[in-house]
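A single protein chain has been omitted from the complex, and every remaining protein chain is retained in its original position.
Our next item is chain A:
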Amino acid sequence: MAKTVTITDTPAPAVQPYLDHHGRVASSLPGGDLSWLGNLRAEGIARFRKQGFPGARVEAWRYTNLRPLEKVAFEPAPAGGGPSAAVSVDLLPTVMPAGQPSHRLVFVDGAFRDDLSSIGTLPEGAVVTSLGHALNSHADLLERHLGRVGVTDSNPFQALNTAFLADGVVVHLPKGVAVAEPIEVVFIGTGGVSEKPTMHHPRILVVAEANSEATLVEHHLGQGVGTYFANHVTEIVAGEGARLHHYKVQRESTLAFHMATVTADLAKDASYDNFVLTMGGRLSRNEIKPVLNGTGVECRLSGAYMVNGQQHCDTTTVIDHAQPHCTSREVYKGVIDGTAKAVFQGKIIVRPDAQKTDGYQLNRALLLSDTAEIDSKPELEIYADDVKCSHGATAGELDDDQLFYLRARGIDLESARNLLIAAFLADAIEEVRIDTVREAFQGMVTGWLKTQRA
(Lines give C-alpha, C1' and ligand atoms only; values in the text may rest on other atoms or scores of the structure.)
Protein backbone atom coordinates (compact mmCIF):
# COMPACT_ATOMS: atom_id res chain seq x y z
CA MET A 1 0.00 0.00 0.00
CA ALA A 2 1.09 3.52 -0.61
CA LYS A 3 2.62 5.44 2.22
CA THR A 4 0.43 8.36 2.99
CA VAL A 5 1.91 11.45 4.48
CA THR A 6 -0.66 13.65 6.06
CA ILE A 7 0.32 17.18 6.72
CA THR A 8 -2.12 18.91 8.96
CA ASP A 9 -1.99 21.84 11.28
CA THR A 10 -3.37 19.91 14.18
CA PRO A 11 -0.92 17.41 15.58
CA ALA A 12 -2.04 13.89 16.41
CA PRO A 13 -3.72 13.51 19.82
CA ALA A 14 -0.75 11.54 21.17
CA VAL A 15 1.62 14.33 20.16
CA GLN A 16 -0.24 17.24 21.72
CA PRO A 17 0.62 16.52 25.38
CA TYR A 18 4.32 16.59 24.51
CA LEU A 19 3.88 19.97 22.85
CA ASP A 20 2.04 21.22 25.90
CA HIS A 21 4.73 20.00 28.27
CA HIS A 22 7.35 21.60 26.10
CA GLY A 23 5.52 24.88 26.11
CA ARG A 24 5.34 24.73 29.89
CA VAL A 25 8.87 23.70 30.78
CA ALA A 26 10.97 25.04 27.87
CA SER A 27 11.70 28.36 29.53
CA SER A 28 12.82 26.75 32.78
CA LEU A 29 15.20 24.21 31.21
CA PRO A 30 18.87 24.77 32.04
CA GLY A 31 20.91 27.03 29.80
CA GLY A 32 17.89 29.27 29.20
CA ASP A 33 20.21 32.25 28.65
CA LEU A 34 21.87 30.55 25.65
CA SER A 35 19.95 31.57 22.57
CA TRP A 36 21.43 28.84 20.36
CA LEU A 37 20.19 26.24 22.81
CA GLY A 38 16.72 27.72 22.83
CA ASN A 39 16.71 27.61 19.04
CA LEU A 40 17.92 24.03 19.03
CA ARG A 41 15.11 22.97 21.36
CA ALA A 42 12.54 24.88 19.35
CA GLU A 43 13.76 23.16 16.22
CA GLY A 44 13.55 19.82 18.04
CA ILE A 45 9.94 20.24 19.06
CA ALA A 46 9.06 21.44 15.54
CA ARG A 47 10.63 18.32 14.07
CA PHE A 48 8.83 16.14 16.55
CA ARG A 49 5.53 17.82 15.83
CA LYS A 50 6.06 17.29 12.14
CA GLN A 51 6.84 13.59 12.49
CA GLY A 52 4.58 12.58 15.35
CA PHE A 53 4.70 8.92 16.32
CA PRO A 54 5.24 6.92 13.15
CA GLY A 55 2.81 4.10 12.40
CA ALA A 56 3.46 0.74 10.79
CA ARG A 57 3.15 2.31 7.35
CA VAL A 58 6.43 4.10 7.91
CA GLU A 59 9.04 1.65 6.73
CA ALA A 60 11.52 2.26 9.56
CA TRP A 61 8.79 1.45 12.09
CA ARG A 62 6.90 -1.33 10.37
CA TYR A 63 7.71 -3.89 13.04
CA THR A 64 7.61 -1.71 16.14
CA ASN A 65 4.19 -0.57 17.20
CA LEU A 66 4.34 2.59 19.26
CA ARG A 67 0.72 2.47 20.41
CA PRO A 68 1.59 1.29 23.94
CA LEU A 69 3.90 4.27 24.31
CA GLU A 70 1.41 6.69 22.84
CA LYS A 71 -1.24 5.60 25.31
CA VAL A 72 0.69 6.63 28.41
CA ALA A 73 0.62 10.24 29.54
CA PHE A 74 4.21 10.92 30.57
CA GLU A 75 5.23 14.03 32.39
CA PRO A 76 8.70 15.50 32.39
CA ALA A 77 10.66 14.16 35.35
CA PRO A 78 11.07 16.80 38.04
CA ALA A 79 14.43 18.54 37.81
CA GLY A 80 17.12 17.35 40.20
CA GLY A 81 15.66 13.88 40.54
CA GLY A 82 12.80 14.97 42.78
CA PRO A 83 11.71 12.41 45.31
CA SER A 84 14.04 9.84 43.80
CA ALA A 85 16.90 11.59 45.60
CA ALA A 86 16.43 8.76 48.05
CA VAL A 87 18.39 6.39 45.84
CA SER A 88 21.51 5.46 47.70
CA VAL A 89 24.83 4.60 46.17
CA ASP A 90 25.06 1.26 47.94
CA LEU A 91 22.20 -0.09 45.89
CA LEU A 92 23.82 0.74 42.59
CA PRO A 93 24.72 -2.28 40.59
CA THR A 94 27.66 -1.39 38.39
CA VAL A 95 29.22 -2.92 35.37
CA MET A 96 32.80 -2.19 36.30
CA PRO A 97 34.23 -4.14 39.20
CA ALA A 98 34.43 -2.22 42.46
CA GLY A 99 37.75 -1.06 43.78
CA GLN A 100 39.19 -0.21 40.38
CA PRO A 101 39.69 3.37 39.33
CA SER A 102 36.87 4.50 37.13
CA HIS A 103 34.93 7.55 36.14
CA ARG A 104 31.33 7.25 37.14
CA LEU A 105 28.40 9.52 36.46
CA VAL A 106 25.01 8.65 37.89
CA PHE A 107 21.67 9.96 36.66
CA VAL A 108 18.35 9.43 38.33
CA ASP A 109 15.37 9.95 36.05
CA GLY A 110 17.65 11.77 33.68
CA ALA A 111 19.07 14.23 36.19
CA PHE A 112 22.71 14.22 37.14
CA ARG A 113 23.40 13.23 40.75
CA ASP A 114 26.62 14.76 41.94
CA ASP A 115 26.35 12.98 45.26
CA LEU A 116 26.34 9.54 43.64
CA SER A 117 28.95 10.25 40.98
CA SER A 118 32.71 10.15 41.13
CA ILE A 119 34.37 11.49 38.07
CA GLY A 120 37.86 10.76 39.35
CA THR A 121 41.15 11.91 37.91
CA LEU A 122 41.37 12.46 34.19
CA PRO A 123 44.33 13.03 31.89
CA GLU A 124 45.10 16.65 31.27
CA GLY A 125 42.70 18.36 28.92
CA ALA A 126 40.10 15.63 29.00
CA VAL A 127 36.60 16.66 30.02
CA VAL A 128 34.06 14.30 31.50
CA THR A 129 31.15 16.11 33.05
CA SER A 130 27.43 16.39 33.17
CA LEU A 131 25.77 18.31 30.40
CA GLY A 132 24.19 20.58 33.00
CA HIS A 133 27.63 21.61 34.22
CA ALA A 134 29.05 21.81 30.73
CA LEU A 135 26.41 24.38 29.77
CA ASN A 136 28.29 26.71 32.13
CA SER A 137 31.84 25.51 31.71
CA HIS A 138 31.98 24.43 28.04
CA ALA A 139 29.19 26.30 26.30
CA ASP A 140 31.33 26.88 23.20
CA LEU A 141 32.04 23.19 22.75
CA LEU A 142 28.38 22.37 23.10
CA GLU A 143 27.30 25.07 20.71
CA ARG A 144 29.71 23.69 18.12
CA HIS A 145 28.66 20.06 18.40
CA LEU A 146 25.35 19.56 20.10
CA GLY A 147 22.53 18.46 17.82
CA ARG A 148 24.78 18.34 14.77
CA VAL A 149 25.36 14.64 14.10
CA GLY A 150 22.93 12.63 12.02
CA VAL A 151 19.85 14.80 12.50
CA THR A 152 17.05 13.38 10.39
CA ASP A 153 13.37 13.74 9.89
CA SER A 154 12.86 10.04 10.31
CA ASN A 155 13.40 9.75 14.04
CA PRO A 156 10.88 11.57 16.22
CA PHE A 157 12.62 10.42 19.40
CA GLN A 158 15.83 12.16 18.51
CA ALA A 159 13.81 15.33 17.92
CA LEU A 160 11.91 14.87 21.16
CA ASN A 161 15.16 14.46 23.07
CA THR A 162 16.48 17.69 21.55
CA ALA A 163 13.27 19.49 22.46
CA PHE A 164 13.62 18.57 26.15
CA LEU A 165 17.40 18.56 26.24
CA ALA A 166 18.44 19.32 29.82
CA ASP A 167 21.07 16.99 31.16
CA GLY A 168 23.38 14.20 30.22
CA VAL A 169 27.06 13.56 29.71
CA VAL A 170 29.72 15.49 27.88
CA VAL A 171 33.04 13.87 27.06
CA HIS A 172 35.70 15.85 25.29
CA LEU A 173 39.04 14.27 24.45
CA PRO A 174 41.67 16.62 23.04
CA LYS A 175 44.16 15.42 20.45
CA GLY A 176 46.04 12.29 21.42
CA VAL A 177 44.49 12.02 24.87
CA ALA A 178 43.56 8.54 26.03
CA VAL A 179 41.37 7.90 29.05
CA ALA A 180 42.54 4.50 30.20
CA GLU A 181 39.70 3.58 32.54
CA PRO A 182 36.17 3.15 31.22
CA ILE A 183 33.83 6.06 31.75
CA GLU A 184 30.78 4.51 33.31
CA VAL A 185 27.42 6.21 33.10
CA VAL A 186 24.57 4.84 35.16
CA PHE A 187 21.01 5.82 34.30
CA ILE A 188 18.36 4.92 36.83
CA GLY A 189 14.70 5.14 36.06
CA THR A 190 12.51 5.22 39.13
CA GLY A 191 9.07 5.18 37.59
CA GLY A 192 6.96 4.38 40.58
CA VAL A 193 8.62 6.71 43.05
CA SER A 194 6.55 9.61 41.83
CA GLU A 195 2.88 8.90 41.28
CA LYS A 196 2.73 9.76 37.61
CA PRO A 197 4.62 8.15 34.74
CA THR A 198 7.60 10.31 33.93
CA MET A 199 9.87 10.74 30.96
CA HIS A 200 13.45 11.87 30.70
CA HIS A 201 15.62 12.74 27.73
CA PRO A 202 19.31 12.49 28.58
CA ARG A 203 21.88 13.38 25.97
CA ILE A 204 25.42 12.09 25.67
CA LEU A 205 27.89 14.03 23.58
CA VAL A 206 31.33 12.58 22.89
CA VAL A 207 33.81 14.70 20.99
CA ALA A 208 37.00 12.73 20.43
CA GLU A 209 39.70 14.64 18.64
CA ALA A 210 42.43 13.07 16.51
CA ASN A 211 44.07 9.96 17.94
CA SER A 212 42.29 10.11 21.26
CA GLU A 213 40.83 7.06 22.90
CA ALA A 214 38.16 6.26 25.47
CA THR A 215 35.72 3.62 26.58
CA LEU A 216 32.16 4.56 27.46
CA VAL A 217 30.03 2.12 29.39
CA GLU A 218 26.32 2.86 29.77
CA HIS A 219 24.30 1.06 32.36
CA HIS A 220 20.54 1.56 32.25
CA LEU A 221 18.42 0.17 35.01
CA GLY A 222 15.05 0.54 36.54
CA GLN A 223 14.05 0.74 40.17
CA GLY A 224 10.59 1.06 41.55
CA VAL A 225 7.38 -0.34 40.22
CA GLY A 226 5.88 2.22 37.85
CA THR A 227 6.31 2.93 34.19
CA TYR A 228 8.59 5.57 32.73
CA PHE A 229 9.98 6.63 29.38
CA ALA A 230 13.74 6.89 28.97
CA ASN A 231 14.55 8.59 25.69
CA HIS A 232 18.29 8.66 25.12
CA VAL A 233 20.31 10.27 22.39
CA THR A 234 24.05 9.86 21.99
CA GLU A 235 26.08 11.90 19.56
CA ILE A 236 29.61 10.90 18.71
CA VAL A 237 32.16 12.90 16.81
CA ALA A 238 35.35 10.95 16.23
CA GLY A 239 38.32 12.76 14.71
CA GLU A 240 41.08 11.21 12.63
CA GLY A 241 42.41 8.05 14.15
CA ALA A 242 40.26 8.35 17.27
CA ARG A 243 39.31 5.09 18.96
CA LEU A 244 36.04 4.80 20.81
CA HIS A 245 34.58 1.81 22.55
CA HIS A 246 30.95 2.17 23.44
CA TYR A 247 29.24 -0.52 25.49
CA LYS A 248 25.79 -0.54 26.94
CA VAL A 249 23.61 -2.77 29.03
CA GLN A 250 19.92 -2.03 29.18
CA ARG A 251 18.20 -3.47 32.25
CA GLU A 252 15.23 -1.17 32.53
CA SER A 253 12.11 -2.18 34.38
CA THR A 254 9.86 -4.40 32.28
CA LEU A 255 7.26 -1.64 32.44
CA ALA A 256 9.60 0.95 31.01
CA PHE A 257 9.91 2.37 27.53
CA HIS A 258 13.46 2.77 26.36
CA MET A 259 14.34 4.56 23.16
CA ALA A 260 17.96 5.12 22.30
CA THR A 261 19.42 6.80 19.27
CA VAL A 262 23.14 6.79 18.61
CA THR A 263 24.56 8.82 15.76
CA ALA A 264 28.26 8.91 14.99
CA ASP A 265 30.39 10.87 12.59
CA LEU A 266 33.63 8.97 12.06
CA ALA A 267 36.62 10.63 10.41
CA LYS A 268 39.54 9.05 8.59
CA ASP A 269 41.07 6.02 10.28
CA ALA A 270 38.77 6.32 13.27
CA SER A 271 37.58 3.21 14.95
CA TYR A 272 34.27 2.85 16.71
CA ASP A 273 32.77 -0.18 18.29
CA ASN A 274 29.38 -0.40 19.86
CA PHE A 275 27.85 -3.24 21.82
CA VAL A 276 24.39 -3.30 23.35
CA LEU A 277 23.14 -5.91 25.74
CA THR A 278 19.35 -5.68 25.93
CA MET A 279 17.57 -7.40 28.78
CA GLY A 280 14.94 -4.99 30.12
CA GLY A 281 12.23 -2.69 28.97
CA ARG A 282 8.69 -3.32 27.88
CA LEU A 283 9.29 -1.62 24.58
CA SER A 284 12.82 -0.74 23.62
CA ARG A 285 14.62 0.35 20.52
CA ASN A 286 18.28 0.94 19.81
CA GLU A 287 18.83 2.90 16.67
CA ILE A 288 22.50 3.17 15.76
CA LYS A 289 23.55 5.19 12.76
CA PRO A 290 27.24 5.73 12.16
CA VAL A 291 28.47 7.57 9.09
CA LEU A 292 31.89 6.44 7.89
CA ASN A 293 33.06 9.82 6.74
CA GLY A 294 36.72 9.22 5.99
CA THR A 295 38.84 6.48 4.51
CA GLY A 296 40.09 3.63 6.63
CA VAL A 297 37.34 3.75 9.24
CA GLU A 298 36.66 0.62 11.16
CA CYS A 299 33.16 0.32 12.60
CA ARG A 300 31.86 -2.60 14.60
CA LEU A 301 28.32 -2.83 15.87
CA SER A 302 27.18 -5.78 17.86
CA GLY A 303 24.78 -6.81 20.50
CA ALA A 304 22.88 -9.48 22.30
CA TYR A 305 19.25 -9.35 23.30
CA MET A 306 17.32 -11.54 25.68
CA VAL A 307 13.62 -10.89 25.97
CA ASN A 308 10.78 -12.67 27.68
CA GLY A 309 7.19 -12.10 28.74
CA GLN A 310 5.61 -9.28 26.77
CA GLN A 311 8.82 -7.50 25.95
CA HIS A 312 9.45 -5.96 22.60
CA CYS A 313 12.98 -5.08 21.59
CA ASP A 314 14.07 -3.46 18.38
CA THR A 315 17.59 -3.08 17.04
CA THR A 316 17.90 -0.83 14.04
CA THR A 317 21.25 -0.02 12.52
CA VAL A 318 22.25 1.97 9.48
CA ILE A 319 25.91 1.91 8.56
CA ASP A 320 26.62 4.54 5.97
CA HIS A 321 29.82 3.91 4.02
CA ALA A 322 30.34 7.39 2.61
CA GLN A 323 34.05 6.97 1.84
CA PRO A 324 36.23 4.26 0.34
CA HIS A 325 38.38 1.71 2.15
CA CYS A 326 36.24 1.33 5.23
CA THR A 327 35.34 -1.79 7.10
CA SER A 328 32.16 -2.49 9.00
CA ARG A 329 31.13 -5.54 10.92
CA GLU A 330 27.91 -6.37 12.71
CA VAL A 331 27.11 -9.35 14.89
CA TYR A 332 23.75 -9.47 16.67
CA LYS A 333 22.35 -12.44 18.49
CA GLY A 334 19.15 -12.76 20.38
CA VAL A 335 17.07 -15.08 22.48
CA ILE A 336 13.30 -14.63 22.53
CA ASP A 337 11.01 -16.35 25.00
CA GLY A 338 7.43 -15.98 26.21
CA THR A 339 5.31 -13.85 23.93
CA ALA A 340 8.17 -11.47 23.39
CA LYS A 341 9.01 -10.05 20.01
CA ALA A 342 12.37 -8.96 18.69
CA VAL A 343 13.04 -6.82 15.67
CA PHE A 344 16.28 -6.47 13.81
CA GLN A 345 16.66 -4.01 10.96
CA GLY A 346 20.17 -3.61 9.71
CA LYS A 347 21.04 -1.56 6.70
CA ILE A 348 24.39 -1.11 5.03
CA ILE A 349 24.63 1.74 2.56
CA VAL A 350 27.62 1.95 0.24
CA ARG A 351 27.77 5.33 -1.47
CA PRO A 352 28.91 5.66 -5.09
CA ASP A 353 32.50 6.54 -4.22
CA ALA A 354 32.94 4.11 -1.36
CA GLN A 355 35.01 1.58 -3.29
CA LYS A 356 36.85 -1.19 -1.47
CA THR A 357 34.18 -1.29 1.21
CA ASP A 358 34.12 -4.40 3.30
CA GLY A 359 30.82 -4.88 5.06
CA TYR A 360 29.63 -7.86 7.03
CA GLN A 361 26.47 -8.34 8.99
CA LEU A 362 25.00 -11.22 10.93
CA ASN A 363 21.79 -11.53 12.87
CA ARG A 364 20.77 -14.77 14.47
CA ALA A 365 17.78 -15.36 16.67
CA LEU A 366 16.75 -18.24 18.88
CA LEU A 367 13.06 -18.69 19.52
CA LEU A 368 12.48 -20.43 22.83
CA SER A 369 8.70 -20.51 22.97
CA ASP A 370 5.78 -21.15 20.67
CA THR A 371 4.62 -17.58 20.92
CA ALA A 372 7.91 -15.76 20.48
CA GLU A 373 8.47 -13.79 17.30
CA ILE A 374 11.43 -12.45 15.38
CA ASP A 375 11.20 -9.99 12.51
CA SER A 376 14.41 -9.44 10.70
CA LYS A 377 15.26 -7.13 7.85
CA PRO A 378 18.89 -7.06 6.85
CA GLU A 379 19.30 -4.67 3.99
CA LEU A 380 22.05 -3.81 1.53
CA GLU A 381 21.97 -0.64 -0.54
CA ILE A 382 25.00 -0.58 -2.76
CA TYR A 383 26.09 1.97 -5.33
CA ALA A 384 29.75 1.06 -5.79
CA ASP A 385 31.04 -1.98 -7.61
CA ASP A 386 34.37 -2.83 -6.02
CA VAL A 387 32.95 -3.84 -2.68
CA LYS A 388 32.56 -6.91 -0.58
CA CYS A 389 29.31 -6.92 1.34
CA SER A 390 27.40 -9.73 2.86
CA HIS A 391 24.76 -10.36 5.40
CA GLY A 392 23.27 -13.38 7.01
CA ALA A 393 20.19 -13.89 9.11
CA THR A 394 18.81 -16.98 10.74
CA ALA A 395 15.97 -17.87 13.03
CA GLY A 396 15.36 -21.15 14.71
CA GLU A 397 15.26 -23.06 17.96
CA LEU A 398 17.88 -24.91 19.96
CA ASP A 399 19.39 -27.80 18.10
CA ASP A 400 17.97 -31.11 19.32
CA ASP A 401 21.17 -32.95 18.47
CA GLN A 402 23.22 -30.60 20.56
CA LEU A 403 20.80 -30.94 23.46
CA PHE A 404 20.93 -34.70 23.13
CA TYR A 405 24.72 -34.66 23.09
CA LEU A 406 24.84 -32.78 26.35
CA ARG A 407 22.08 -34.77 28.00
CA ALA A 408 23.71 -38.04 27.00
CA ARG A 409 26.62 -36.86 29.09
CA GLY A 410 24.45 -36.50 32.14
CA ILE A 411 23.69 -32.81 31.99
CA ASP A 412 20.11 -32.02 32.96
CA LEU A 413 17.82 -30.35 30.45
CA GLU A 414 17.83 -26.95 32.08
CA SER A 415 21.60 -26.76 32.35
CA ALA A 416 22.02 -28.09 28.84
CA ARG A 417 19.67 -25.46 27.45
CA ASN A 418 21.34 -22.69 29.39
CA LEU A 419 24.73 -23.86 28.27
CA LEU A 420 23.69 -23.80 24.63
CA ILE A 421 21.99 -20.42 24.94
CA ALA A 422 25.03 -18.95 26.68
CA ALA A 423 27.27 -20.34 23.96
CA PHE A 424 24.95 -18.96 21.30
CA LEU A 425 25.11 -15.47 22.79
CA ALA A 426 28.82 -15.70 23.49
CA ASP A 427 29.58 -15.19 19.78
CA ALA A 428 28.18 -11.70 20.04
CA ILE A 429 29.53 -10.91 23.49
CA GLU A 430 33.02 -11.80 22.34
CA GLU A 431 32.86 -8.74 20.13
CA VAL A 432 33.39 -6.67 23.29
CA ARG A 433 37.09 -5.92 23.39
CA ILE A 434 37.51 -4.72 26.95
CA ASP A 435 37.93 -7.77 29.19
CA THR A 436 36.29 -6.42 32.32
CA VAL A 437 33.21 -5.29 30.40
CA ARG A 438 32.93 -8.53 28.47
CA GLU A 439 33.17 -10.59 31.65
CA ALA A 440 30.59 -8.41 33.35
CA PHE A 441 28.22 -8.84 30.41
CA GLN A 442 28.75 -12.58 30.39
CA GLY A 443 27.89 -12.63 34.07
CA MET A 444 24.66 -10.80 33.36
CA VAL A 445 23.73 -13.31 30.69
CA THR A 446 24.33 -16.16 33.11
CA GLY A 447 22.25 -14.37 35.71
CA TRP A 448 19.42 -13.85 33.23
CA LEU A 449 19.40 -17.50 32.27
CA LYS A 450 19.11 -18.53 35.90
CA THR A 451 15.94 -16.53 36.27
CA GLN A 452 14.31 -18.22 33.25
CA ARG A 453 12.27 -21.36 33.26
CA ALA A 454 13.72 -24.41 31.61
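Just so we're on the same page, a residue touches a chain if its C-beta (ideal position, glycine included) is under 8 Å from a C-beta of that chain, and two chains touch if they have at least 3 such contacts; residues count from 1.
One rule holds for everything that comes next: contacts and distances are computed from a predicted model.
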"Transketolase", "Phosphonate transport system permease protein", "ABC transporter ATP-binding protein" or "Cysteine desulfarase" - which is the UniProt name of the missing chain: "Cysteine desulfarase"
Looking at A:Lys175, A:His325 or A:His391, which makes contact with the chain not pictured? A:His391
Just name the one of A:Gln51, A:Ser253 or A:Ser376 that touches the chain not displayed here. A:Ser376
Using the touch rule from the top, list residues of chain A that touch the missing partner. 1-4, 59, 352, 355, 365, 367-397
